[in-house]
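The complex is shown incomplete by one protein chain, all other protein chains being positioned as in the whole.
Now for subunit A:
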Amino acid sequence: MKKLFSRRGFLPGFGMTMGYTIIYLSLLVLIPLSVLFLKASTLSWEQFVGTILDARVLASIRVSILTSFFAACVNAVFGVLVAWVLTRYQFPGKRIIDGIVDLPFALPTAVGGIALTSIYAENGWIGQYLAEWGIKVAYTPIGIWVALTFIGLPFVVRTVQPVLQDWDLQMEEAAATLGATRFHTFTRVILPHLLPAIITGFALAFARALGEYGSVVFISGNMPLKTEIVPLLIMTKLEQFDYAGATAIATVMLVASFVMLLMINYLQWRMNKFDAAR
């Protein structure tokens, strides 16, 4: 046991901090989630599989995962761009822009959803021009994707920003003296450094998007099989007092999310090995 729980460092208190960690996680995460599993287990296996394999449920899982994934992808690219601009350059209004980045965190998501819907609807400010091109945003999966991108934006920016702030500019100079082009300097020197932070941000944005409800319900139109997301379906089941069915879907989502996050964390750990090797 001694070896399993290694205690290192100057500050004592492994027992106490670990104890609090477990109590804290239990009260807030583990116990509520295990109740979920308990409730789901009141269903028989056939009922459970039947609930999950329902075409409407499968479609909603597909919509949820795909839109969340693409939203996180967009945020991974543009979040890095925003973080880059905010750390590399000085310009008037920089602090204001820095503050705006956090707005999706603070704003009630329903407000964000309604605002996005009114702008991207076919008669909205932006939606009317997109409609000319034959692109419909509101009440389609694209709309869900826009809403999920909106709420996930701060994650990548806020995880990449500190890494960029600590970045040693001399590494770029070293690359330049060695004859590397700007493109090579970015792809071979800077990007590999940011990648662990980008993946963390991606994972957070993705996880947040999977669970998002408030902003999506307004812009998606909630058409079964087309633009219905898993959280909404769970809400629908609850409203019909089908608690076991709701928990069954929730359990599947939970396990799926957990597996995906675990994979992303593993990937990130692999990326980080140059620092972990210390």
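Operating definition for what follows: contacts are C-beta pairs under 8 Å (C-beta built on N, C-alpha and C of every residue); 3 or more make two chains touch, one makes a residue touch a chain; residues count from 1.
We take it that contacts and distances are computed from a predicted model.
Between the listed names "Sulfate ABC transporter ATP-binding protein", "Cytochrome ubiquinol oxidase subunit I", "Septum site-determining protein MinD" or "Imidazole glycerol phosphate synthase subunit HisF", the UniProt record for the complex's undisplayed chain reads "Sulfate ABC transporter ATP-binding protein".
When the full complex is taken into account, the listed residue touching the unshown chain is A:Met171, out of A:Ile126, A:Met171, A:Leu225 or A:Val259. Within the entire complex, the positions of subunit A that touch the omitted partner chain are 168, 170-171, 173-181, 184, 188-189, 192-193, 273-275, 277-278.
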